[in-house]
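Just one protein chain is left out here, and the rest sit where they should.
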Amino acid sequence: MTGLFEGVYSTPHTQELTGSEAWLRAMLEVERALTVAAARVGLAPQSAAAAVTAACRPESFNLDALGAGAATEATPVIALVARLRSLVGPEASPYVHLAATSQDILDSAGALVARSALGPVLDDCRAVSDTLAALALEHRSTPQVGRTLLQSALVTTFGAACGNRLTGVDDALAGLEAVLRDRLAVQLGGPVGTLAGAADRAEQLIAAVAAELGLAEPVTPWHTARGRVAELAAACGILAGELAAVAQDVVLLSATELAEVEVATPGGSSAIPKKRNPAAAVLAVACAHRMPGLVATVLAGMPQELQRSAGRWQAEWGTLTEIVRLLAGTARHTRTALDGLRVDADRMHAHVDALVATGTVGGFGAAETFVDRALAAHAARTRPEGRP
Amino acid sequence: MTGLFEGVYSTPHTQELTGSEAWLRAMLEVERALTVAAARVGLAPQSAAAAVTAACRPESFNLDALGAGAATEATPVIALVARLRSLVGPEASPYVHLAATSQDILDSAGALVARSALGPVLDDCRAVSDTLAALALEHRSTPQVGRTLLQSALVTTFGAACGNRLTGVDDALAGLEAVLRDRLAVQLGGPVGTLAGAADRAEQLIAAVAAELGLAEPVTPWHTARGRVAELAAACGILAGELAAVAQDVVLLSATELAEVEVATPGGSSAIPKKRNPAAAVLAVACAHRMPGLVATVLAGMPQELQRSAGRWQAEWGTLTEIVRLLAGTARHTRTALDGLRVDADRMHAHVDALVATGTVGGFGAAETFVDRALAAHAARTRPEGRP
Amino acid sequence: MTGLFEGVYSTPHTQELTGSEAWLRAMLEVERALTVAAARVGLAPQSAAAAVTAACRPESFNLDALGAGAATEATPVIALVARLRSLVGPEASPYVHLAATSQDILDSAGALVARSALGPVLDDCRAVSDTLAALALEHRSTPQVGRTLLQSALVTTFGAACGNRLTGVDDALAGLEAVLRDRLAVQLGGPVGTLAGAADRAEQLIAAVAAELGLAEPVTPWHTARGRVAELAAACGILAGELAAVAQDVVLLSATELAEVEVATPGGSSAIPKKRNPAAAVLAVACAHRMPGLVATVLAGMPQELQRSAGRWQAEWGTLTEIVRLLAGTARHTRTALDGLRVDADRMHAHVDALVATGTVGGFGAAETFVDRALAAHAARTRPEGRP
Partner (left out) sequence: MTGLFEGVYSTPHTQELTGSEAWLRAMLEVERALTVAAARVGLAPQSAAAAVTAACRPESFNLDALGAGAATEATPVIALVARLRSLVGPEASPYVHLAATSQDILDSAGALVARSALGPVLDDCRAVSDTLAALALEHRSTPQVGRTLLQSALVTTFGAACGNRLTGVDDALAGLEAVLRDRLAVQLGGPVGTLAGAADRAEQLIAAVAAELGLAEPVTPWHTARGRVAELAAACGILAGELAAVAQDVVLLSATELAEVEVATPGGSSAIPKKRNPAAAVLAVACAHRMPGLVATVLAGMPQELQRSAGRWQAEWGTLTEIVRLLAGTARHTRTALDGLRVDADRMHAHVDALVATGTVGGFGAAETFVDRALAAHAARTRPEGRP
């Protein structure tokens, strides 16, 4: 991803939280937690834990060197561990990377990166959800033409349209929150998943590392059972899809001939000065458009070979990074598109009048009932105890 | 799907449970439930409910005519409703399809088809899971070379390999079971989601139809909020991925030079009489290979326009049908590949000996511990109260 | 694919041309051509060629038995060859399937099926192209608002819009025609690509079979080098994309608030009698929406293992079948959407007037020049010698 397009397909903050330094920090955090946990369960001296903790500072590592190692060895962890061992000195060195394999570090680090980067993204999503709730409430009884296959059909209310989108976004948010809470797990199995280097205290060590990192404790190593990763990817893809549906509605309702809504901060044109494009909504659609292919890439990578895959696992790192970034872009742009959205209730009324003039019945049925249901469900979700 | 390849990419039973007649039966079941529910909440006379119930017999409908209607109107429901109305006569006719729109019928029918067709598929998946559990137990301590990037690495046990796969399959099974239980919902909103034809008793009618069909009751209509469909697709894709990982391991371990396992019913060759191919495992991989693209198709179809989509929704019917069929194929072939799998513990030992001879340490670490954990989790899942 | 949806996602004719019987006919045609070619190059007696030719009648083969074989052996060819050998009797039997392997038959048959089924599809595509050309000519100077991001921008002509689409469709058509002409090749290599059973006359035999089937002659066997298949899939996907762009424009311009065009045979609604949906255009969009995932499936299947793949190749048969069917559906529905399309030049004028009233300059620039260029290129393509 180029800097020129960084704010198009992500946010600068997410870009940073998923960048090389963030991955480095996360890998070091895993190495640190591993030795600290080893000390806690009696597999390493406290002095080693202290030494490793002291050495795990990103500024002591050269990203270029790690990147070169990754390109040669198919993992950046070999170079990372070598450097870390040299930093801690000969006494603590045997307790660095204890019992672990490269994939233990990278999978656990990936969970940390995902959790950290998705935090602010969820905030944007919740803002979208709250704005939809506010619009649903405000326009609970604002008549609007309901359009199916882009043809005027019957009357609904703009609030009901927002309520439907609200339910969709809230459900997808709940799905991602559940994955982050339950399925982001530590990985720790050693080279072939037997944790041979810590066999006597395997369960205690895994539990201790999981506690130290705040990640779930898996039943077994998941080096080649990638359901957790796929669930994360899918939940991101589904949330992006619901958000893009919101943004696409903004684009459609902003069309010159409809003009029922207008974004607060439209984009311009390099050729037509007075053009007012729903730029943020368009970018949300663009970001989300790139998601399904990435989710498919993760799913296609699930059948991983025996104890460690020869290619499919290595494809995950960049794919997950893109998924998180594009979800961030989708969420931020959707939020921007909704912020201060101008709703032209008069134009909505005029379109309703035109439809009714063709003989169509004019009431909006149970639209308000559905608004109330959507708002009640949203309120239940967002009560203090409801938010994760 | 051609009949020639029906058993390759699905099972004959699933093919039938997702075929034209199954969809017809499901649509009629929804129309029946709708009028029965309408009678229950006082929107239709009992006589109408009785008439519709009597008329909803698949043999009274011509699939070719419905198919022709679908190709012309972009939905088979118009022709279906017209025929149903003519069957019930003028008195009951106004209570046919009451308050509903085509999509209400098709979305609800899709949920019924998915539930019905996935039942036997889940049985195959559970059989896979149980066989993996049996193999994990039997070979809890059978040493096997652990292979990473297809290179011999360290010793593990075949039971541990099976235990890891067991956990992966069990988790994915739980994911699909949860979607089937919680997210297969009735759709009922009328043309623009206001349920205008039953506005006074909208909530009661939806609840009654949901109860009649045994489907979940949605907060709002989900005509263009497709998270439910995407979750179903993703859960199927993830389960297929975990199953294919099992099958692929069978293929790899069956390779002539490894020959650590052999399927009980190998396939032959049209040219080499003594060839013994792991045909079922190969077909499981083939079925699963076709999944990610289909899941991506559903995800890409999520941003659906306003009150009803102009293309993306109509793409779902066939895509979901394929997803269910291919999951059935993946599950059946994986089950076949595992049934009676011959495990050559002697060859496994020989490979371990060869690895140890190169100087590699010989123990298998905590392999047994992970087997025990996988089996305990499996047992907890499959206690009578654990199975949905 | 269910019969209920056969006309939604394909055409009945294409369904038939890609169905089980079509595959059976194609496989028999390959077996016949193989023995006939073997006789021609002196590897088999003429009597064997005659016997095989006589025996290769589809009605002598039981599709259910072949399908059962396919599900067990991962190929229907073993059962096919056994049956064919029993039909020809002991003398000709050794010359049945001479030197070949299952994949030789299936890959060659796939090429025949694709060629045969895509013929009528190309006719539909050419009709779309010709209609676009006629519309471009008729409306060369019909002013229409040009819309970017769905916002009115500047004036163009409806003819120019049609001309742009014409060029897109024509280019994509040329792409698929080139693949059909140059890249549909015979497959013939025997079990491991050495054509061991006909080593002395390998080149002559391949050339003779290619000539007999009218397929290209490959440089080497392409059992696991799947570029040919991927090129076919991609060309179909690109053509579907260009067709769907046409159909989507019809949907957008048919929207109630624009209403600049109307399809000649709109679809109705199960709930709103006077609804006039652009059903054919919607179905074209739906069919095309299902394409990219299928193309990705073929591309993802390209890295096939050593001399024959263990799963990815077996995934191709059904995927290609779907690709051909969905392209047929896309083409047919797009054709239907354009046939007799009603263009409301008055409404187009009115929208142009409204745009000009906001101060936008009114001319349509070089729109006519681009129409002329598009028509000239189309004419060059469709001169008698230009059509393949």
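Letters A, B and C mark the chains as written, and numbering starts fresh at 1 in each.
The definition used in the following text is that a contact is a pair of C-beta atoms (placed from the backbone, for glycine too) under 8 Å apart; a residue touches a chain by one contact, two chains touch by 3 or more.
Source: prediction; values computed, not measured.
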item: Residue of B:R57, B:R181, B:K275 or B:R342 in touch with the missing chain, whole complex considered; value: B:K275
item: Residue of C:A51, C:L106, C:A271 or C:A310 touching the missing chain in the full complex; value: C:A310
item: Among B:G241, B:G293 or B:G318, the residue in touch with the chain that has been omitted; value: B:G293
item: Full-complex contact with the absent chain, from C:G42, C:G227 or C:G340; value: C:G227
item: Touch list for subunit B against the chain that is not drawn; value: 145, 147-154, 251-252, 254-258, 269, 272, 274-278, 282, 292-293, 296, 300, 351, 358-360
item: Hidden partner interface residues of subunit A, rising order; value: 1-9, 18-20, 22-24, 63-64, 66-68, 70-78, 81, 97, 100-102, 105, 190-191, 197, 244, 247-248, 251, 265, 267-272, 277-287, 289-290, 292-297, 300-301, 310-315, 317-319, 321-322
item: Subunit C residues touching the omitted chain (full complex); value: 74, 101, 146-150, 153-157, 160-161, 163-165, 167-168, 171-172, 175, 189-199, 202-203, 218-228, 230-231, 234, 237-238, 241-242, 244-245, 247-249, 252-253, 285, 288-289, 291-293, 295-297, 299-300, 302-310, 361, 363-367, 369-370, 373-374, 377
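The working rule: only the chains that are shown with their structure count from here on.
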item: Chain centre separation in whole Å, for subunit C relative to subunit B (CA means); value: 29
item: Interchain centroid distance [CA atoms averaged], subunit A/subunit C, Å; value: 38
item: Chain centre separation in whole Å, for subunit B relative to subunit A (CA means); value: 26
item: Sites on subunit C at which at least two other chains make contact; value: 251, 269, 272, 277-278, 282, 292-293, 296, 300
